[in-house]
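The complex appears here minus one protein chain, its other protein chains still in place.
Naming follows writing order (A, B and C), and every chain is counted from residue 1.
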(Lines give C-alpha, C1' and ligand atoms only; values in the text may rest on other atoms or scores of the structure.)
Protein backbone atom coordinates (compact mmCIF):
# COMPACT_ATOMS: atom_id res chain seq x y z
CA UNK A 1 0.00 0.00 0.00
CA UNK A 2 1.28 3.44 -0.87
CA UNK A 3 2.17 5.64 2.06
CA UNK A 4 -0.40 8.27 1.06
CA UNK A 5 -3.28 5.78 1.00
CA UNK A 6 -5.05 4.19 3.97
CA UNK A 7 -7.64 1.51 3.16
CA UNK A 8 -9.61 -0.48 5.73
CA UNK A 9 -12.56 -2.84 5.61
CA UNK A 10 -13.18 -3.94 9.17
CA UNK A 11 -15.79 -5.30 11.54
CA UNK A 12 -14.88 -2.89 14.33
CA UNK A 13 -16.19 0.64 14.71
CA UNK A 14 -14.59 3.10 12.28
CA UNK A 15 -12.41 5.80 13.79
CA UNK A 16 -12.77 9.29 12.30
CA UNK A 17 -9.79 10.72 14.16
CA UNK A 18 -7.59 7.97 12.77
CA UNK A 19 -8.58 8.97 9.22
CA UNK A 20 -7.96 12.66 9.92
CA UNK A 21 -4.59 11.93 11.55
CA UNK A 22 -3.59 9.80 8.56
CA UNK A 23 -4.34 12.45 5.92
CA UNK A 24 -3.22 15.45 7.98
CA UNK A 25 -0.22 16.96 6.26
CA UNK A 26 1.67 20.09 7.27
CA UNK A 27 1.84 21.08 3.60
CA UNK A 28 -1.97 21.00 3.30
CA UNK A 29 -4.51 23.71 3.93
CA UNK A 30 -7.48 21.49 4.44
CA UNK A 31 -9.16 18.13 4.74
CA UNK A 32 -12.50 17.21 3.18
CA UNK A 33 -14.33 14.23 4.61
CA UNK A 34 -17.46 12.28 3.93
CA UNK A 35 -18.92 10.26 6.79
CA UNK A 36 -21.73 7.89 5.93
CA UNK A 37 -24.36 7.39 8.64
CA UNK A 38 -27.02 4.71 8.83
CA UNK A 39 -30.40 6.27 8.09
CA UNK A 40 -33.52 5.32 10.01
CA UNK A 41 -35.69 5.13 6.89
CA UNK A 42 -35.59 4.24 3.23
CA UNK A 43 -38.36 4.99 0.76
CA UNK A 44 -40.68 5.81 3.65
CA UNK A 45 -40.06 2.56 5.53
CA UNK A 46 -38.47 2.49 8.97
CA UNK A 47 -35.08 0.79 9.02
CA UNK A 48 -34.15 -1.08 12.21
CA UNK A 49 -30.54 -1.91 11.39
CA UNK A 50 -28.21 -2.78 8.51
CA UNK A 51 -25.81 -5.52 7.69
CA UNK A 52 -22.87 -5.06 5.36
CA UNK A 53 -21.18 -8.02 3.78
CA UNK A 54 -18.34 -7.91 1.29
CA UNK A 55 -16.16 -9.85 -1.07
CA UNK A 56 -13.46 -8.67 1.25
CA UNK A 57 -10.29 -9.35 -0.70
CA UNK A 58 -11.68 -7.86 -3.92
CA UNK A 59 -13.34 -4.96 -2.10
CA UNK A 60 -10.00 -3.94 -0.61
CA UNK A 61 -8.44 -4.00 -4.09
CA UNK A 62 -11.25 -1.88 -5.50
CA UNK A 63 -10.97 0.61 -2.62
CA UNK A 64 -7.25 0.82 -3.28
CA UNK A 65 -7.91 1.50 -6.98
CA UNK A 66 -10.31 4.32 -6.12
CA UNK A 67 -7.68 5.90 -3.88
CA UNK A 68 -5.03 5.59 -6.58
CA UNK A 69 -7.32 7.09 -9.21
CA UNK A 70 -8.19 9.96 -6.88
CA UNK A 71 -4.47 10.68 -6.38
CA UNK A 72 -3.98 10.68 -10.17
CA UNK A 73 -7.04 12.76 -11.05
CA UNK A 74 -6.86 15.42 -8.36
CA UNK A 75 -4.11 17.52 -6.81
CA UNK A 76 -4.41 15.92 -3.38
CA UNK A 77 -1.88 14.79 -0.83
CA UNK A 78 -3.35 11.79 1.05
CA UNK A 79 -6.56 9.81 1.13
CA UNK A 80 -8.14 7.42 3.63
CA UNK A 81 -11.12 5.20 2.81
CA UNK A 82 -12.41 3.08 5.68
CA UNK A 83 -15.51 0.90 5.41
CA UNK A 84 -17.30 -1.21 8.02
CA UNK A 85 -18.52 -4.80 7.67
CA UNK A 86 -21.14 -6.59 9.74
CA UNK A 87 -24.15 -5.36 11.69
CA UNK A 88 -24.70 -1.60 12.07
CA UNK A 89 -27.32 0.30 14.05
CA UNK A 90 -29.03 3.59 13.16
CA UNK A 91 -26.50 6.42 13.40
CA UNK A 92 -23.51 4.08 13.06
CA UNK A 93 -20.86 4.90 10.49
CA UNK A 94 -20.47 2.51 7.52
CA UNK A 95 -17.89 4.61 5.68
CA UNK A 96 -15.38 7.41 6.19
CA UNK A 97 -13.47 9.10 3.41
CA UNK A 98 -10.89 11.77 4.23
CA UNK A 99 -8.74 13.67 1.74
CA UNK A 100 -6.10 16.34 2.30
CA UNK A 101 -4.86 18.87 -0.23
CA UNK A 102 -2.95 22.12 -0.42
CA UNK A 103 -6.02 23.86 -1.91
CA UNK A 104 -9.48 22.88 -0.76
CA UNK A 105 -11.20 22.49 -4.14
CA UNK A 106 -9.21 19.36 -4.94
CA UNK A 107 -10.03 17.55 -1.71
CA UNK A 108 -13.77 18.26 -2.08
CA UNK A 109 -13.73 16.88 -5.63
CA UNK A 110 -11.65 13.83 -4.70
CA UNK A 111 -13.84 13.05 -1.70
CA UNK A 112 -17.00 13.18 -3.82
CA UNK A 113 -15.36 11.12 -6.57
CA UNK A 114 -14.32 8.48 -4.03
CA UNK A 115 -17.73 8.01 -2.42
CA UNK A 116 -19.57 8.10 -5.77
CA UNK A 117 -17.22 5.49 -7.24
CA UNK A 118 -17.27 3.34 -4.11
CA UNK A 119 -21.06 3.11 -4.32
CA UNK A 120 -20.84 1.96 -7.93
CA UNK A 121 -17.92 -0.44 -8.00
CA UNK A 122 -16.87 -1.86 -4.65
CA UNK A 123 -18.26 -5.35 -3.92
CA UNK A 124 -19.95 -4.57 -0.64
CA UNK A 125 -23.63 -5.31 -0.05
CA UNK A 126 -26.08 -3.78 2.34
CA UNK A 127 -29.08 -5.59 3.75
CA UNK A 128 -31.75 -3.45 5.37
CA UNK A 129 -33.79 -4.89 8.22
CA UNK A 130 -37.34 -3.65 8.67
CA UNK A 131 -39.93 -4.57 11.32
CA UNK A 132 -41.47 -6.99 8.83
CA UNK A 133 -38.56 -8.34 6.85
CA UNK A 134 -35.23 -7.66 5.21
CA UNK A 135 -34.05 -6.54 1.80
CA UNK A 136 -30.80 -6.51 -0.13
CA UNK A 137 -30.45 -2.91 -1.28
CA UNK A 138 -30.41 -2.33 -5.08
CA UNK A 139 -30.87 -6.05 -5.73
CA UNK A 140 -34.32 -6.07 -7.32
CA UNK A 141 -35.50 -4.35 -10.50
CA UNK B 1 -29.77 30.48 17.24
CA UNK B 2 -31.76 27.89 15.34
CA UNK B 3 -31.57 24.34 16.63
CA UNK B 4 -30.11 23.08 13.35
CA UNK B 5 -27.21 25.58 13.40
CA UNK B 6 -24.13 25.52 15.61
CA UNK B 7 -21.82 28.55 15.36
CA UNK B 8 -18.66 29.06 17.42
CA UNK B 9 -15.77 31.50 17.32
CA UNK B 10 -13.49 30.54 20.18
CA UNK B 11 -9.93 30.73 21.48
CA UNK B 12 -9.86 27.08 22.56
CA UNK B 13 -9.02 24.15 20.32
CA UNK B 14 -11.86 23.21 17.95
CA UNK B 15 -13.51 19.85 18.53
CA UNK B 16 -14.33 17.83 15.41
CA UNK B 17 -16.36 15.20 17.26
CA UNK B 18 -18.54 17.94 18.73
CA UNK B 19 -19.37 19.18 15.21
CA UNK B 20 -20.11 15.66 13.99
CA UNK B 21 -22.29 14.91 17.01
CA UNK B 22 -24.19 18.16 16.48
CA UNK B 23 -25.05 17.51 12.83
CA UNK B 24 -25.55 13.74 13.16
CA UNK B 25 -29.18 13.01 12.43
CA UNK B 26 -30.85 9.60 12.26
CA UNK B 27 -32.75 10.77 9.18
CA UNK B 28 -29.50 11.54 7.34
CA UNK B 29 -27.34 9.30 5.21
CA UNK B 30 -24.17 11.29 5.46
CA UNK B 31 -22.07 14.14 6.78
CA UNK B 32 -19.67 16.22 4.70
CA UNK B 33 -17.01 18.16 6.55
CA UNK B 34 -14.26 20.58 5.75
CA UNK B 35 -11.42 20.89 8.24
CA UNK B 36 -8.97 23.72 7.69
CA UNK B 37 -5.39 23.02 8.74
CA UNK B 38 -2.56 25.51 9.16
CA UNK B 39 -0.12 25.08 6.30
CA UNK B 40 3.65 25.25 6.82
CA UNK B 41 4.23 27.42 3.76
CA UNK B 42 2.65 30.16 1.68
CA UNK B 43 3.92 31.25 -1.71
CA UNK B 44 7.13 29.30 -1.12
CA UNK B 45 7.85 30.89 2.25
CA UNK B 46 7.96 28.85 5.44
CA UNK B 47 5.21 29.76 7.89
CA UNK B 48 6.05 29.47 11.60
CA UNK B 49 2.59 30.09 13.04
CA UNK B 50 -0.60 32.05 12.48
CA UNK B 51 -2.72 34.43 14.44
CA UNK B 52 -6.42 34.90 13.81
CA UNK B 53 -8.21 37.97 15.03
CA UNK B 54 -11.83 38.84 14.45
CA UNK B 55 -14.53 41.44 14.78
CA UNK B 56 -16.06 38.82 16.98
CA UNK B 57 -19.65 39.99 17.34
CA UNK B 58 -20.03 40.72 13.63
CA UNK B 59 -18.16 37.56 12.62
CA UNK B 60 -20.61 35.43 14.58
CA UNK B 61 -23.51 37.17 12.83
CA UNK B 62 -21.93 36.57 9.42
CA UNK B 63 -21.26 32.90 10.23
CA UNK B 64 -24.88 32.56 11.30
CA UNK B 65 -26.01 34.12 7.99
CA UNK B 66 -23.90 31.63 6.02
CA UNK B 67 -25.47 28.74 7.91
CA UNK B 68 -28.96 30.11 7.32
CA UNK B 69 -28.30 30.63 3.62
CA UNK B 70 -26.91 27.09 3.35
CA UNK B 71 -30.09 25.71 4.93
CA UNK B 72 -32.18 27.70 2.44
CA UNK B 73 -30.15 26.89 -0.66
CA UNK B 74 -29.48 23.19 -0.11
CA UNK B 75 -31.55 20.23 1.06
CA UNK B 76 -29.56 19.73 4.25
CA UNK B 77 -30.52 18.93 7.81
CA UNK B 78 -27.98 20.57 10.14
CA UNK B 79 -24.82 22.63 9.86
CA UNK B 80 -21.98 23.46 12.26
CA UNK B 81 -19.39 26.18 11.57
CA UNK B 82 -16.70 26.53 14.22
CA UNK B 83 -13.76 28.91 13.84
CA UNK B 84 -10.74 29.49 16.05
CA UNK B 85 -9.29 32.81 17.23
CA UNK B 86 -5.81 33.53 18.54
CA UNK B 87 -2.46 31.88 17.95
CA UNK B 88 -2.32 28.63 15.94
CA UNK B 89 0.61 26.35 15.17
CA UNK B 90 1.29 24.35 12.00
CA UNK B 91 -1.27 21.53 11.72
CA UNK B 92 -3.74 23.22 14.06
CA UNK B 93 -7.34 23.58 12.94
CA UNK B 94 -8.65 27.11 12.29
CA UNK B 95 -12.04 26.04 10.98
CA UNK B 96 -14.43 23.08 10.92
CA UNK B 97 -17.59 22.94 8.84
CA UNK B 98 -19.89 19.92 9.11
CA UNK B 99 -23.15 19.41 7.24
CA UNK B 100 -25.62 16.53 7.34
CA UNK B 101 -28.18 15.64 4.70
CA UNK B 102 -30.40 12.78 3.62
CA UNK B 103 -28.57 12.58 0.28
CA UNK B 104 -24.88 13.25 0.11
CA UNK B 105 -24.76 15.65 -2.84
CA UNK B 106 -26.45 18.41 -0.85
CA UNK B 107 -24.05 18.26 2.09
CA UNK B 108 -21.00 18.40 -0.18
CA UNK B 109 -22.38 21.46 -1.96
CA UNK B 110 -23.41 23.18 1.26
CA UNK B 111 -20.05 22.51 2.88
CA UNK B 112 -18.19 23.99 -0.09
CA UNK B 113 -20.56 26.96 -0.21
CA UNK B 114 -20.00 27.62 3.50
CA UNK B 115 -16.19 27.61 3.39
CA UNK B 116 -16.07 29.62 0.14
CA UNK B 117 -18.42 32.25 1.54
CA UNK B 118 -16.70 32.32 4.92
CA UNK B 119 -13.41 33.15 3.24
CA UNK B 120 -15.03 36.05 1.39
CA UNK B 121 -17.31 37.66 3.93
CA UNK B 122 -16.58 36.88 7.56
CA UNK B 123 -14.55 39.57 9.38
CA UNK B 124 -11.71 37.35 10.55
CA UNK B 125 -8.10 38.16 9.76
CA UNK B 126 -5.06 35.93 9.57
CA UNK B 127 -1.53 37.10 10.25
CA UNK B 128 1.24 34.81 9.06
CA UNK B 129 4.51 34.74 10.99
CA UNK B 130 7.68 33.97 9.06
CA UNK B 131 11.24 33.65 10.32
CA UNK B 132 11.88 37.22 9.19
CA UNK B 133 8.60 38.99 9.78
CA UNK B 134 4.85 38.87 9.72
CA UNK B 135 2.15 39.66 7.18
CA UNK B 136 -1.61 40.21 7.22
CA UNK B 137 -2.90 37.81 4.58
CA UNK B 138 -4.68 39.41 1.57
CA UNK B 139 -4.04 42.90 2.92
CA UNK B 140 -1.69 44.28 0.30
CA UNK B 141 -2.24 44.74 -3.43
CA UNK C 1 -12.08 -28.29 -15.70
CA UNK C 2 -13.53 -27.53 -12.30
CA UNK C 3 -14.13 -23.88 -11.59
CA UNK C 4 -14.85 -22.46 -8.17
CA UNK C 5 -17.61 -19.86 -8.11
CA UNK C 6 -18.34 -17.49 -5.22
CA UNK C 7 -21.75 -16.02 -4.45
CA UNK C 8 -22.42 -12.84 -2.48
CA UNK C 9 -25.33 -10.78 -1.25
CA UNK C 10 -28.69 -11.67 -2.71
CA UNK C 11 -27.23 -14.32 -5.06
CA UNK C 12 -25.93 -16.20 -2.04
CA UNK C 13 -29.45 -16.14 -0.57
CA UNK C 14 -31.00 -17.25 -3.88
CA UNK C 15 -28.51 -20.07 -4.45
CA UNK C 16 -28.38 -21.01 -0.78
CA UNK C 17 -24.62 -21.50 -0.86
CA UNK C 18 -21.57 -19.24 -0.70
CA UNK C 19 -19.62 -21.23 -3.29
CA UNK C 20 -20.13 -23.96 -5.86
CA UNK C 21 -17.75 -25.87 -8.11
CA UNK C 22 -18.85 -26.03 -11.76
CA UNK C 23 -17.54 -28.36 -14.43
CA UNK C 24 -16.77 -26.22 -17.49
CA UNK C 25 -15.17 -26.91 -20.86
CA UNK C 26 -12.04 -25.15 -22.04
CA UNK C 27 -12.85 -22.09 -24.13
CA UNK C 28 -16.14 -21.24 -22.43
CA UNK C 29 -16.77 -17.55 -21.87
CA UNK C 30 -18.45 -15.70 -19.04
CA UNK C 31 -21.51 -15.39 -21.33
CA UNK C 32 -21.59 -19.17 -21.68
CA UNK C 33 -21.25 -19.56 -17.95
CA UNK C 34 -24.07 -17.11 -17.34
CA UNK C 35 -26.39 -19.28 -19.49
CA UNK C 36 -25.45 -22.32 -17.43
CA UNK C 37 -26.16 -20.42 -14.23
CA UNK C 38 -29.51 -19.11 -15.46
CA UNK C 39 -30.56 -22.62 -16.51
CA UNK C 40 -29.70 -24.14 -13.14
CA UNK C 41 -30.78 -21.33 -10.83
CA UNK C 42 -33.97 -19.73 -12.09
CA UNK C 43 -34.12 -17.49 -9.02
CA UNK C 44 -31.22 -15.46 -10.41
CA UNK C 45 -33.49 -13.98 -13.08
CA UNK C 46 -35.34 -12.03 -10.37
CA UNK C 47 -32.20 -10.03 -9.70
CA UNK C 48 -31.78 -6.67 -11.42
CA UNK C 49 -28.44 -7.56 -12.94
CA UNK C 50 -25.18 -9.01 -11.85
CA UNK C 51 -21.59 -8.66 -12.85
CA UNK C 52 -18.73 -11.13 -12.87
CA UNK C 53 -15.28 -10.95 -11.40
CA UNK C 54 -12.47 -13.38 -12.09
CA UNK C 55 -9.65 -13.57 -9.60
CA UNK C 56 -10.91 -10.39 -7.89
CA UNK C 57 -11.10 -8.25 -11.04
CA UNK C 58 -14.24 -7.33 -12.96
CA UNK C 59 -14.46 -9.04 -16.35
CA UNK C 60 -16.90 -8.68 -19.24
CA UNK C 61 -18.95 -11.35 -21.04
CA UNK C 62 -16.20 -12.13 -23.55
CA UNK C 63 -13.70 -13.26 -20.97
CA UNK C 64 -12.62 -16.88 -21.61
CA UNK C 65 -12.53 -18.84 -18.39
CA UNK C 66 -9.21 -20.52 -17.60
CA UNK C 67 -8.13 -23.34 -15.33
CA UNK C 68 -7.78 -22.24 -11.69
CA UNK C 69 -9.85 -19.10 -12.22
CA UNK C 70 -12.05 -18.17 -9.32
CA UNK C 71 -15.28 -16.62 -10.55
CA UNK C 72 -17.38 -14.35 -8.37
CA UNK C 73 -20.99 -13.38 -9.02
CA UNK C 74 -21.37 -9.70 -8.13
CA UNK C 75 -24.98 -8.59 -7.63
CA UNK C 76 -25.65 -4.81 -7.60
CA UNK C 77 -23.35 -3.34 -4.96
CA UNK C 78 -24.62 -1.11 -2.16
CA UNK C 79 -21.70 -0.11 0.00
CA UNK C 80 -21.14 3.30 1.51
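By definition in this document, a contact is a pair of C-beta atoms (placed from the backbone, for glycine too) under 8 Å apart; a residue touches a chain by one contact, two chains touch by 3 or more.
A quick note: this is a predicted structure, and the numbers were derived from the prediction, not measured.
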Neighbouring displayed chains - absent chain, whole complex: B
Interface residues of chain B (partner: the chain not displayed): 36, 52-55, 57-59, 61, 83, 94-95, 115, 118-127, 136-141
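In the analysis below, only the chains that are shown with their structure count from here on.
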Averaged-CA centre spacing for the pair chain C and chain B, given as whole angstrom: 48
Chain C, residues touching no fewer than two other chains: none
Contacts with 2+ other chains: residues of chain B: none
